[in-house]
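To keep things clear, I will list the structure first and then write my remarks on it.
As you look at this complex, bear in mind that one protein chain is not there, while each of the others sits in place.
For reference, chains read A and B in written order, and residue numbers begin at 1 within each chain.
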Amino acid sequence: MYRYDEFDHAFVAERVEQFRGQVARRVAGELTEDEFKPLRLMNGLYLQLHAYMLRVAIPYGTLSAKQMRKLAHIARTYDRGYGHFTTRQNIQYNWPRLEDVPAILNELASVEMHAIQTSGNCIRNTTADPLAGVAADEIDDPRVYAEIIRQWSTLHPEFSFLPRKFKIAVTGSPNDRAVTRGHDIGLRMHRDLAGNPGFEVMVGGGQGRTPIMAKTIRNFLPVDHLLSYLEAVLRVYNQLGRRDNIYKARIKILVQSEGTDTFAQMVEAEWQAIKDNALDLPKEERDRIKAYFGPPGYDDLAGDCPELNLALDLSLAANPRFAAWVEANVQDHKQPGYAIATISLKPHGGIPGDASADQMDAVAALSEKFSFGEIRVSYKQNLILPDVPKLGLLALWRALDGLDLATANAGRISDIIACPGLDYCNLANARSIPIAQRISERFTDLAREKDIGEISLNISGCINACAHHHVANIGVLGVNKGGTEYYQVTLGGVADENARVGAIIGPAFDEWQIAGAVEDIVDVYLRQRQTNEKFIETYQRVGPQPFKEKLYGTDRARQAS
Amino acid sequence: MALIEHGKLAEDIWHDTDDFADAQALAPMGPIIVDLDTWRRHRDEILALDSPVGLRLQPGQTPDLVASDLHHFDLIALEFAKFTDGRAYSQARLLRERHGFKGKLRAVGDVLRDQLTFMLRCGFDSFQVATDSRAAAILEAVDEFAHWYQLALDRSATIPSLRRAAGATEAAGETGATGVAATWAY
Partner (left out) sequence: MTIIRDKTKSQNSNSQNFTQAVTANRLTDGYVVYLTDRDSWSERIADCQIVDDRSAADDLLQRATDQAADDLVVGPYLFKVATEGGRTIPIGQREILRTTGPSVGTDLNLA
C-alpha cells in the first residue's frame, strides 16, 4: 500500500487546519452559506435531508486494517455506529456534526486518509479496479497511476473550480471492473508492440439525465505522458465546458457538442503545447510509488496446490453453505494457492453497502488473520479480502457467517447497488433502500439465486444516477409524481468493458409493484434462456418484447412498442 | 474596493473603463484599463494616448484573441464573474506560460480569501477585493500551506522536488539541502 511520507502528512494536516478555519469562519458569520458550500463540498461535506453527510475517500479502494478500524471508530464516536460504502470507493457517514468534522478529519489524517475532493466541481477521488495487484488478467497495477493522479489533482491550482464534477477511473486489466467508460475520463491499460505500458484514454462518460459512455480519444498514451495529457483535457474542458446550465456542464456534453474527433484534436493541440515539459512523469517517481504496491509476502504454495485443492474440495463437499459462498464470492487469484474473497454487504433485506462499526472492526481483524491486513472496496459496494490462502477460506467463511457477512450472493440478483435515496439524500425524488430490501427479500433462496446466475440490479433514487442504474442489466430509477414515488425500469445496461446504457421498458411501477415486476423480468429470462445463457445474453438475443408482454400484458405491450 | 499587491494593501493607480471617451479623459490622470471590445475598436487611438494601458478580459475571452498585442499591456485584469467560475485560472496560466506575459496580472470581481492561493499559483500578482477588512483577512490565507504537489507560478518548491532533494541528500549522506529548483512536478 502507498504510505504517506512527511510531505503527504504535512499537506493533509494543513488541509485539515484550513478546513477548521473555514468552519469557524462560517459559524462566526464571516462566510455566507453560498461562499461556504463549495468549500465544504471540496472536503466531502454535504448538507442532506436530516443532517450533514461526510464522504471520505478510500483512494483506489484500498484499506489497511488500521484504516478500517479508524473508520469504525469514527462511526462509533462521531456518528451513529455505521457507514455506507459507495460505488466510487468512498465511505459516507450520515450524521456528523459540522463542528466535529475537523476532528474527524484529524482522525482520518492520523491513518493517512482524507475527504479531499470527494465532492465539488473539481477532480474527484480517482477510482481503480478493486482487484488491482491480484487479478490474473492485469497488465500493470492501476493503483500506481491512481496515486499519481491523486497527488497531481489535489488542490490543483487551475482545475479546482471546473464547470462541474470530474471523475477519473483507471483499470490495468482488459476486463473492466471500474466502469471506466462511465467516467469523465476512463483510463485503460494496454501494451504497445514493444511491451511498454500505456493508456487508452476515454473521455466524456457519465450517467445522470444524459447517460453517455466515454469515447476513446487516444488509443495509446505512453504512461510517461499521463499527466500532461490529463492536463490538456482538463484545460480544454475548464475553458469551454458550459457554465450556464448545470445539466449541460459535464465534459460529456462538450464532447458531444464538439464531436469526438474535434474534441480530440483540441486536446491534441493543447497537449502538443505542454507535453515534454515539467509535467512529464519521470521514471524514478513512478518507481518510487510503484514500490509501495509490491505483492505481500506470499508463501510459495505452487507445489502444494494439489493437496490444497483436495482439502478445499473435501470441505466444500462436507458443507453446502460454504460451497455456495465459495462459488459465488470467491475468485481465482494470480498467486497459486491464494484466492480473492468478496465480503457481501448485501444481506437479504439489508441496506446495500452499509456496515456497522462492529462489522468494520471484525473485517479489520479478519483481514489481519487471512489477508495480510488489506481490504478492498468495490464498485459493487462490497468489501474484498484480496489475498486469502485457500486453506483459510473455510475458517474465514465461518467467521463471516457469524457476523452476518457471509451472504453468498456476489454478482447475483440480490447483490443490489443502491444509492441512499430519499431516506437520506437531499437530491433524491424517491427512496432506494426500501426497494432494494423488498426485492432482495424475494430472492432469499440461494439455489434460486444461483440458478438465475450473473445479473446486475441497480437502484437510483433520482436521475443523478448515483447507483448507476443506466448500466445495470436491470436498472430501477425512482421518480416522483405528485409527491408519490414511482419506479421506472430499464433493461439491457452493461457496466463492464462492453459498457452500454439500458433502455426503458415501459411505464413506471409504484413502490408496491416494483419488486413483483423484477420477479416477472427474472421469470421471463428463466423461460427464454438457452443453455448457459446469462440474463444479459438472453435479453440481447430476444429483445425487450417478451419482457414488455409479461409486465404490461400483450395489448399494452403492443401499444408501448 | 481594496487592492492587494506584494502581500499588502496597495493604492490603485489604474482607472478602469469600458468607454473610450472615458479612457481619453482618464488617461492624463494615470494608467487606464479597457475591456476587449474597446481595445479592438480603438486600438490605435488608445496606443496614441501615451498612457500605460491595461486590458480586462471576461471569462471565456481566451488570451489567444490578443496574443499579438500583449506587449502593449502593462496589466491584464481577469474577471471572476463568480468565485466558482474557474476559467480565469486557465487564462492566467496561458498568459504567463504560453504567451510569456510579464506584466501585472490582476484578479477582479468575486475575489475571496479561500481562492487566493489558487490565484497566486496561477500567476496572479494583484487582487482587487471588495473591502479593506476582507483584504486583511485574505492575506492570512497565504501561509496555509507550506508546499504543494504541482509546480505552479508561485515558484515555491513542490513536494516532488523536495522528495527528490531529500532522496539525493540521503544518497549523498548530506543534510539540509533546500531550495532545489523544480524541473518537473505532478
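One rule holds in what follows: a contact is a pair of C-beta atoms (placed from the backbone, for glycine too) under 8 Å apart; a residue touches a chain by one contact, two chains touch by 3 or more.
In this text the structure is predicted, and so the values were computed from the model without any measurement.
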Visible chains in contact with the missing one: A
Residue, one of A:112, A:354 or A:449, that touches the chain absent here: A:354
Hidden partner chain, touching residue among A:433, A:452, A:522 or A:551: A:433
Touch criterion as defined above, residue of A:219, A:484, A:498 or A:540 at the omitted chain: A:484
Residues of chain A in contact with the chain not shown: 26-27, 29, 32-33, 47-52, 80-82, 94, 97-99, 351, 354, 422-424, 430-431, 433-434, 437, 480, 483-485
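What we mean here is this: only the chains that are shown with their structure count from here on.
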Chain A and chain B: spacing of chain centres that average the CA atoms, whole Å: 39
Of all residues in chain A, those that touch chain B in their complex: 5, 7-8, 10-11, 14-15, 17-18, 21-22, 30, 35, 38-39, 121, 148, 151-152, 154-162, 227, 235, 238-239, 243, 273, 277-282, 284-285, 288
Chain B to chain A touching residues, read off their complex: 59-60, 62, 83-87, 89-91, 93, 98, 112, 114-115, 117-118, 121-122, 137, 144-153, 159-160, 162-164, 182-186
